[in-house]
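All protein chains but one are shown at their positions in the complex.
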């Protein structure tokens, strides 16, 4: 049995998925669509893409294709999800599913009715450090969790134009951390308090966003959590996590390009963290599509469902409201839904 | 010139100060008072204490004594401070100064008028890890601070009786972290949001306190902070700190009894953190009295003033109010005072 | 331009090279030969191998093929190298080139006359840790090297049958470390003293070999070196290196599957080293064939030449003589050659 795949949107992340899918047995990447395709032609030949089109309906209508990857801009996701689901395709959709809870809920209901599989692209769930911690928690080696801490800092902020259309720090960047919080804790977030500041670049503040945040979470299991964000860490991509429970704690440090430590008269140095997500999560990107393919081929649940997607969005929304109002916000006040998609 | 010292209160911490003071040149520990002294007699002989009394006025009235250490229960501190100041003695007072801002403010005003020196026993300021970070921040090596994180967990909760009279987690335990936050950041806390939980021991909750907390701070310089507390870390005393700024970050890890790493077929292990404050802060306790003595002998400012004491109490008070009300509390709403003592 | 490749010997390492070569643009793996091929047929189809043969002359005679990989047993290497060189093929040969210096020297002379490129499979030169150290040394950041230490321990000894035909510990296992010593130090070994023991398994001793060794090296630049070997480290594959010079030292630690550290009441643990060479050197195996292909396509020198192969063998031979005689052996006494191949 072979999975035949169409890719909708061939930007940076779409191309990464093509490369990673090509390394999987039982997978055939047949078609790619994008709004402009001239610059993609030699790339498509080299990657043995059979169909390159500006019209993604060419993918949705193709009966050979059973699975689509939605890698187009966020504001197109919800609509294409619905169309793909109605066309009976399994769906891998980049995060976030949409910018509004309502749109996401609508899209997921269509997916649910269609009975197709949908995986949301929270790639960090597949990182070997965080997976190890998830397993330790599930195995009870940390005991009952008491405090979760996530440190998540980018090496450089995106351009202000990107920020303006990003949905804001919480929806664009912290949404990964909100998903990670649920993944590690295996319990829902029930309340969020967000404090934020503009400390990296005043232009980000002028664009109506923040670049620095400390967010407190309360979980249904009674535990507490905290997320620290910055749009710019001078030393590179900072992706750490610690879970503390009644039997102990587990901490995931950053990855580095090598293990070398150098001692001189001036200081003792080691390598900085890997620069950004493409370096840090190289293997996670490979594993997320490999396991997505395996889930479809084996008719198993996906690791990261539509419900996971919507819950992360609800927490992001609650964080935004908290930042605006200056007080904690309960998750039950955000979105209408606790149904599993 | 010699400093002649009287110790008021010879419990565990009073005895530690006696030992540490005896190691300092130019210091003579002349007198010790406590409410019960029978069990102290052979100890006092061995330590060459000249006067052992149940009446601390014997110390305050002694014209030879120029400096007192107040190591009695917290509810006696404010009164003794006032009496000692009026008697013209320099004062080292254990933390917290008192349980109410008002009492502390009154006591510090008397100290101010009397023109004597007062140091509050925030011993962690003298720890070599945290001092190193303070120096890095002051030297500008981290740049402008953006986020401060303090992880502070005890190995075991005190008995519930102690907890009942402790003033609560924030006043008893977190007060050290509140002081550390100001010390590292070198900027005042302007707002506090405290989330707390009873996860370690239900009896602590029944006593009206919490045992787990995540506290968000906002500083006058615009930076954010977070403190994580637990009354019980299975692996020992957890005392870490990280400051993140626009030029980089500095992180202080725990201290361990040795550097040995053991690799076997089962795992790779290293030593746990030093068990509790007596082990971790041994040198800090020595250095705080050494530098206090040096400040008096050299007529220099103390490292940790009465103002530092009261500010930590105000933050603790704000945290308690935040926990009670569920919303952030501004520091200006707590206590009447921003005067420097 | 495309490199067309034939693989001679499709055991474990031959198959790894096929996978890694297939990931390189401008490379076509056309043919594979092995003495038995029935079990390889479906594998060859899946990998798009065009010719599967029991006769490696089918590869040497194929005018389309410009490059061969020699992955057959060591005792066949020298002969096939000569035949391939006479057939005008570029050659990648697994280590060691042969079991005797004389055979290796003969083969390399044929290669030299034929003017083809030859790379020896010392994969560890391509490991990111060791490369980093090589660069530090070359950049002068360590200053003049004084002492090199290589720790190299396998997780499990091979079977005694393998050991009997392995050429002995020094030729089979330490040969990688001898090559690494020259690579890092960038200076020739001039004297070797080897001490050895049978501590892991008496059967290894009965087979005439040792399983534990400490080897002292003297380099032409005056520096000293030491290699520590064991056939069995309970905790996994131990591959560390330290270079010490007059400006400082650089140390490469082991790689681990994740960065997680777990603290419990019992201990603080982290992941063991990656289990064995397939896990530890995954990327190095990829990079060695990628850079070999690039060297041929770009007509550049290879990273690991025939001369490097023979020098490692000479050091292994000297170590064996030292172990036998109990005294240090000068390298000039081993083999006839210092010519560069």
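To keep things simple, chains are lettered A, B and C as they appear, and every chain counts its residues starting from 1.
To be clear about the criterion, a residue touches a chain if its C-beta (ideal position, glycine included) is under 8 Å from a C-beta of that chain, and two chains touch if they have at least 3 such contacts.
From a predicted model like this one, the values you see are computed outputs, not experimental measurements.
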{"item": "Touch with the omitted chain, as defined above, among C:249, C:316 or C:331", "value": "C:249"}
{"item": "Touching the absent chain when the full complex is considered, from C:69, C:178 or C:193", "value": "C:193"}
{"item": "Residue of B:206, B:261, B:279 or B:332 touching the missing chain in the full complex", "value": "B:261"}
{"item": "Residues in subunit C touching the chain absent from view", "value": "143-144, 146-147, 149, 151, 153, 193, 195-197, 199-200, 212-214, 216, 218, 222-226, 228, 230, 232-235, 238, 244, 246-249, 326-328"}
{"item": "Positions on subunit B contacted by the hidden chain, ascending", "value": "25, 46, 128-129, 131-133, 136, 141-142, 247-255, 257-265, 271"}
{"item": "Sites on subunit A contacted by the missing partner chain, in the whole complex", "value": "233-235, 263-265, 267-273"}
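One rule holds in what follows: only the chains that are shown with their structure count from here on.
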{"item": "Rotation angle (°) superposing Cα atoms of subunit A on subunit B, nearest 5", "value": "180"}
{"item": "Rounded Å distance between subunit A and subunit C, as computed from the means of their C-alpha atoms", "value": "40"}
{"item": "Centre-of-Cα separation between subunit B and subunit A, whole angstrom", "value": "42"}
{"item": "Whole-Å separation of chain centres (CA-atom averages), subunit B against subunit C", "value": "59"}
{"item": "Where subunit C touches two or more other chains at once, by residue number", "value": "263-265, 271"}
